[in-house]
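Here you go, one structure.
In this view, the complex is presented without one of its protein chains, the others remaining in place.
On to subunit A.
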Amino acid sequence: MSNIVVLDNGGGLIKAGQGGERDPVAVIPNCLYRPLSSKKFLHPSPLDTNTDIDLTSAAVRRPIDRGYLINPELQRDIWSHLFTSILHINPTSSSLLLTEAPMAIPSVQRTTDELVFEDLGFSSLYVANPQSLVHLYEASRQPDSILSQTQCSLVVDCGFSFTHAVPVVHNFTINHAIKRIDLGGKAFTNYLKELVSYRSINVMDETFLMDDAKEKLCFVSLDLLRDLRVARNQNVIKATYVLPDGLTHTKGYVKDSEAANRYLSLGEQQGSTNVGFVGQRKKADMNKNEIDLTNERFLVPETLFQPADLGMNQAGLAECIVRAVSACHSYLQPVLYQSIILTGGSTLFPQLKERLKGELRPLVPDHFDVKITTQEDPILGVWRGGSLLASSPDFESMCVTKAEYEELGSVRCRRRFFH
């Protein structure tokens, strides 16, 4: 059999590589962008290579909206660029393992199949649930844990487009128990943009810049009210992000990053230092090209726990997990609470695990243990699971081949995957 391409097609990043390997060959943003210096939309370069393209005010086009493929034309562009100039493979002689968000809309599934078989001409396709791949990977990594002994886990996937809480049993997702919050990395960046634009400089067009600021500076607060008070009075939480000036540096960076991470010691102080004076909020200095972030740093990830802050009528992450677990059979519930796996790029916020544990404990019945595990690399977790699945001997028989697709059509082929 030919080689197997594993493609974790996220809304933010595409992770692509050969099945059976440990790390993907390329991690590239799933978009086309047009910097001010260019007239055409360009393909982004892989993340680990350093380029000096000035992304200030760059326009972005994404093929995926809210997690689902809506622009197949654009996606085909990006994929064919990926296959020909980065992976160097020929689709007609390879099979594809593709990930797709749970409960994808039928018409989206149809366009995906059309894209894979008719436009690109792959010889076979397997569509996997990203969450079950994460389960597969974690189960293989720790063979002695409860997770792999019982083959149950609750995967919390907080990615770019949305957050899912998905119970997985024996590598199958329990579909009726899946819960989704429409919040992800993109919404966080947009919220940060709004807050900063309202308070200091207009950054509404600076998606890449604020993405970077969010990744470097945002954290999850363990005690919201205390941190709000601290942010008002002291400079422990304040951090300065220097905007690019276009001459000496084209990327923003954090000024004094050591001081920016001092908030992590806040837990020990426990509000003992309650300084009486109220720091005057200085007016934004328009000439300096830097922005000060104070309570924005934790208010942005806070929305994941309280979506009501954004005016969304959805329950927060902890409640969402509890609902997902309670929808399962009661025999499964204690096991699921003990094997919660956090994955996806947005779980990289510091202290997210501790906060989630603190919020879950009062909601979960006393006699159940709560145990949350994080992945060593939450962004690549899904891909590694896919790579593992692709190297298993049964993989070939699980795929739908091109001939089968042409005979049966998209809908009947999809039934093969038991989603």
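The criterion applied here is as follows: contacts are C-beta pairs under 8 Å (C-beta built on N, C-alpha and C of every residue); 3 or more make two chains touch, one makes a residue touch a chain; residues count from 1.
Simple rule for what comes next: contacts and distances are computed from a predicted model.
Peer 1: Name the absent chain by its UniProt protein name; which of "E3 ubiquitin-protein ligase AMFR", "Vps72/YL1 C-terminal domain-containing protein", "Guanine nucleotide-binding protein subunit gamma" or "DNA replication complex GINS protein SLD5" is it?
Peer 2: The chain we cannot see is, by its UniProt record, "Vps72/YL1 C-terminal domain-containing protein".
Peer 1: Would you indicate which residue among A:N3, A:Q18, A:S45 or A:N71 is in contact with the undisplayed chain?
Peer 2: A:N71
Peer 1: Per the definition of touch given earlier, which of A:R180, A:K193, A:K238 or A:R414 contacts the omitted chain?
Peer 2: A:R180
Peer 1: If I consider the whole complex, including the chain that's not displayed, which of A:A26, A:L42, A:A59 or A:M103 touches that chain?
Peer 2: A:M103
Peer 1: Go through subunit A and note every residue touching the omitted chain.
Peer 2: Touching the missing chain: residues 65-66, 68, 70-74, 92, 102-108, 114, 118, 121, 175-176, 178-182, 308, 313-316, 319-320, 323, 406-410, 412.
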